[in-house]
Structures are given as structure tokens and as C-alpha cells.
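Every protein chain but one is kept in place in this view of the complex.
== chain A ==
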Amino acid sequence: MSEPICLRQLPVNTQAVIHSVAAAGELGRRIRDMGIVPGTTVQVIGRAPLYDPVALRLRDFTLTLRNSEADHILVIRQD
């Protein structure tokens, strides 16, 4: 199993599994409410024209978040 990397570094069209979410407070709550909890499979499906925000596929829906928020999320690449 590879080392956890930051979600910001995950290239488009690669799959990964959420390893941990380091954010607490409101941001952490929102991230978890949307289903980003450890063990979830996510895939980066696109980035906005200025490379930020990023669009993720998880739990059968598409979620967008900013790179500054992705910084709080560690994932493990599934190649």
C-alpha cells in the first residue's frame, strides 16, 4: 500500500481512498456531511479552468471543493 498523499496532489482521473480528514470545526463537519470519511473511494474527475476548485466523484455523486480544503484530506492512491 502506498503512502498517504494530499488530495490536492491527486491527478485527474485517478482513484483514491480517503485515509484521514484533518479538519475540525465547521469545515470538518461539512466535509464529513458530504460523505468524505475514511474508507471512501473518490476519483478526481476534473478541475475548474483555473485549476481550482476540483471536482470529485464519490458515493455516486459529484462534489466540488477548493484546493485549500483538499489540503485537509489525505488519500491513498489506487493505481
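One rule holds for everything that comes next: contacts are C-beta pairs under 8 Å (C-beta built on N, C-alpha and C of every residue); 3 or more make two chains touch, one makes a residue touch a chain; residues count from 1.
In this text, contacts and distances are computed from a predicted model.
From the set "Phosphoribosylformylglycinamidine synthase subunit PurQ", "TusE/DsrC/DsvC family sulfur relay protein", "Pyruvate flavodoxin/ferredoxin oxidoreductase domain protein" or "Ferrous iron transport protein B", the protein name that UniProt assigns to the chain left out of the figure is "Ferrous iron transport protein B". Interface note for the absent chain: among A:Ile31, A:Val44 or A:Val75, the touching residue is A:Ile31. Summarising the interface, chain A meets the missing chain with residues 21, 24, 26-35, 37-38, 40, 45-46, 48-53, 55, 59-66, 68-69.
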